[in-house]
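Apart from one protein chain that is not included, each protein chain of the complex appears where it belongs.
Here is subunit A:
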Amino acid sequence: MSERVAVRKTYKLFVGGKFPRSESGRSYLVQDSNVSLASRKDARDAVVAARAAVKGWAGATAYNRGQILYRVAEMLEGRREQFVALGVPGDEVDAATDRWVWYAGWSDKLPQVYGGANPVAGPYFNLSAPEPTGVVAVVAPEAPALLGLVSVIAPAIVTGNTVVVAASPAAPLAAVTLAEVLATSDLPGGVVNILTGRLSETVPTLAAHMDVNAVDLTGVTDPELAADLEVKAAENLKRVLRPVPPDHDWSADPGLRRMTALLETKTVWHPKGV
């Protein structure tokens, strides 16, 4: 018997529910593994996939979205060892799973907390309801690799947005492994898309893209790049979440802001009649 040859994994992109290589064919080495180096065309394709998924995901009931996100947490729990093998501390995997469950629970509660009836001086019911803004481009923080990633993806999608995530160039393995979790969790293809590679290639494209509705610059560490991205995002009035300070405590209670920042408020006036 000859000795078995191990099957080595190439870490690919996650676009539209599939795992394509970069259209550029490039890759780079991280922890001795090949990781796809996404190009701006991959970013464009990811936006197309994310846009196509908006209707179904935003149109799903909040209850259904919550169930699917809870399912993600189940799968995340089952892959604990795999993340640990990549160097993510066990405690962090647990915290990320708990964070995911916490956000999953908000799916059908946020509209009650953040929307509701407005008292108006007239014979009308006046109701405000939050709606997803659409496609969100997210720059994931470098550390903590998994908890940081979960903390930026979950709040964006729980309300019905779809995301294109630029994973941290230094920590892409946890991101692609999370993509494998998402791909096996009944999450519709295109709701989360993950690009690995240089931020300087993909993120300016996403920030300038006219079919992206918001950018979350959390993982951007260079203040000049952040300013440039904000300028690009201004062209079509994208919502912008600014970078977090380097000493940000990711294990603290995240609050509602990451969810509410990516919402639009719809207000309806309805005559009271007899």
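By definition in this document, a contact is a pair of C-beta atoms (placed from the backbone, for glycine too) under 8 Å apart; a residue touches a chain by one contact, two chains touch by 3 or more; residues count from 1.
Note that in this section contacts and distances are computed from a predicted model.
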* Structure fact -> UniProt lists the protein of the undisplayed chain, choosing from "Toluene monooxygenase", "Cytochrome c-type biogenesis protein CcmE", "NADH-quinone oxidoreductase subunit F" or "Deoxyribose-phosphate aldolase", as "Deoxyribose-phosphate aldolase"
* **Option touching the unshown chain, where A:Asp91, A:Asp222, A:Glu235 or A:Glu264 are the choices** => A:Glu235
* Contact residue for the chain not shown (choose from A:Ala208, A:Leu229, A:Val244 or A:Leu263) -> A:Ala208
* To do: Could I get the residues of subunit A that touch the absent chain, sorted low to high?
  => 44, 47, 51, 205, 208-212, 232, 235-236
